[in-house]
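Taken from a larger complex, these chains appear in their original positions, while the remainder are omitted.
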Amino acid sequence: MENVQNPLKVGVVGAGYWGPNLARNFVNSSDWELKAICDQDMTRAEDLARKTGSPAVVGSIGALLENHDIDAVAIATPARTHHAIAMQALSAGKHVLVEKPLADNRRSGMEMVAAAEASGAVLMADHTYCYTPAVMKIQELICEGELGEILYIDSVRINLGLVQPDVDVFWDLAPHDLSILDFILPGGLASATVSAQGADPLHSGKSCVGYLSLPLANGALAHIHVNWLSPTKIRQMVIGGSRRTLVWDDLNPQQRISVYDRGVTLGDSRDRQEDATIRKAAAINYRLGDTWSPALPEYEALGKMVGEFAASIREGRSARTDGRAALRVLSVLEAASRSLARGGRRSQVSGSELLLEKAI
Amino acid sequence: MENVQNPLKVGVVGAGYWGPNLARNFVNSSDWELKAICDQDMTRAEDLARKTGSPAVVGSIGALLENHDIDAVAIATPARTHHAIAMQALSAGKHVLVEKPLADNRRSGMEMVAAAEASGAVLMADHTYCYTPAVMKIQELICEGELGEILYIDSVRINLGLVQPDVDVFWDLAPHDLSILDFILPGGLASATVSAQGADPLHSGKSCVGYLSLPLANGALAHIHVNWLSPTKIRQMVIGGSRRTLVWDDLNPQQRISVYDRGVTLGDSRDRQEDATIRKAAAINYRLGDTWSPALPEYEALGKMVGEFAASIREGRSARTDGRAALRVLSVLEAASRSLARGGRRSQVSGSELLLEKAI
């Protein structure tokens, strides 16, 4: 049905690492028409244009907004430039898609969200993982209650990474985990506090190894391990639930998701007479059931993501990974930086209730 | 040579879970003669005796010490009973081997160490992992400088575990990791502080999921993840070094240890003119070299351990995992409990310098 509509027109800003992926997905989508590539490095932009059906090439965001009839702008430039480019696009009345992180600080992110809400435009973060078949299945399973209450989440995202000149390992890698948590947790990323432990054993001036602890509701805990110095690559998230536990191993294409019907439960023991300690122990039950790995559909997450961008514009609604979701991620990252500066003490996650509430 | 000596005589106290393993290894060792099994449950003791060449069976530590001509006592009873049994054996002039943890609190451990040193007896903790082929190889590689400076250590020890009635997950599982760190780190377990994050999502009254952060010298960090609620079993330790990084996967018998000649280094950049941030980034070098997995000898760790117990007695020296090593482990565990009670704040690891110093 949507295909009978005229495609939306988009310009991609940034032809470096990520921009070509966005451009390719806009080209392959019937929802979109790629009108222009924008990069200060015109050669790079032209090279990309040649492989994407020869859209126009421009050297500045100003030129893009002035000369081309576009509905939306997709920004794939360094994080510190997101705010300026997005604000310019929003004030020109364009819908805006921004590569993660939304901005390099929370204040900038708040301005972007406010500007978008004022203008009625869609502001969306490219939290790509939230559009993968695996994460969409996880969200669905949690939502349907298959895992029961969440007891703990342990995420590991480590590899030999490029030590970045401007951000530490938390700001580089943890946005992935945080945006996923925000998407799959029924209440979104609602931790009131965060503790961060980091190490800079190379004396590079910023953490290369990091651990985040996020207390969740009901005594549950989320923990994230990010690391640029690991020679092996691990992308694994364990989501322990009161009914079942899910393990997502993103580097195992043959079995990305395993749902274990194993666990520990505390039984009802109100009528017992023993002292509390023993009573609790006695009432613990083990469940050693089957393992199940759901078949996942195969599609490219970015294709799904540009589809959601188009749908949210056409339906006049918030996108799944909208500016507010991205702001919740920024709020945790800023609180983590404060915790790190204070030796790992729990730090409050700031946030206006309005902005941080997840629409359900 | 040692075989021409008369074997030492030992009594095993506790015929439950671990005692049979100790008894079997004493029987198979030419250093030892198993003289008696001691357990309040005489049936259990007799059952064990039948499978270990029919040593004597006694029902109390008093009876063991009075009626049998033994050199040493091996204690495999619940942790809360270690102190009383060990003190009784030490005051009877026996050498003492204690299953981990040495005691259920640091004060008791200090008394045990002091009593052993006063009597000149060997007090040794059965930190079994320190006698495995894998850990002995790791210690050797670190000692020889193959890994360079230690940058970080990340240990994961998770499985669906028996929720214990009397201890939390830290006291149950982390002694393994801590005793290994104490053994493989050149300066022993010398962290001045520890931070602990725990979760009790089952509301069992104690942590079932836990994380420990231990700052090491030179900005390095050790981190330990222990978890009773994981449906999958993981036993993995990553030791990042300035020269190479080692991954120990204890559940992969075909390649337990992998040494990666990959990493990140900061080069010399003193003559550069740029501002500090850029300069650092510019001087980072990546190394993507080969992986090497050393062949490990095959032997049972407990056999090695009872051999070390005999050798330390005969040579009148401290055992490799002696009472002081065990006390360093207890000190970290107690500090972790304090950190946990204070919401994860860094807690000082107590210790008299005398007791906590590792002999080299």
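Which chain is which? They are A and B, in the order written, and residues in each are numbered from 1.
As a working rule, contacts are C-beta pairs under 8 Å (C-beta built on N, C-alpha and C of every residue); 3 or more make two chains touch, one makes a residue touch a chain.
Values in this document were obtained by computation on a predicted structure and should not be read as measured data.
Oligomeric state of the entire complex in this file, given as copies of the one sequence with 2 shown: 4.
The definition used in the following text is that only the chains that are shown with their structure count from here on.
Per the C-alpha superposition, subunit A sits rotated 180 degrees relative to subunit B, a value rounded to a multiple of 5. The part of subunit A that touches subunit B in the complex is made up of residues 149-152, 154, 160, 163-166, 195, 197-205, 208-209, 211, 213, 215, 218-221, 223, 225, 227-232, 238, 240, 242, 245, 247, 258, 260, 262-266, 276-278, 280-281, 284, 286, 288, 291, 343-346.
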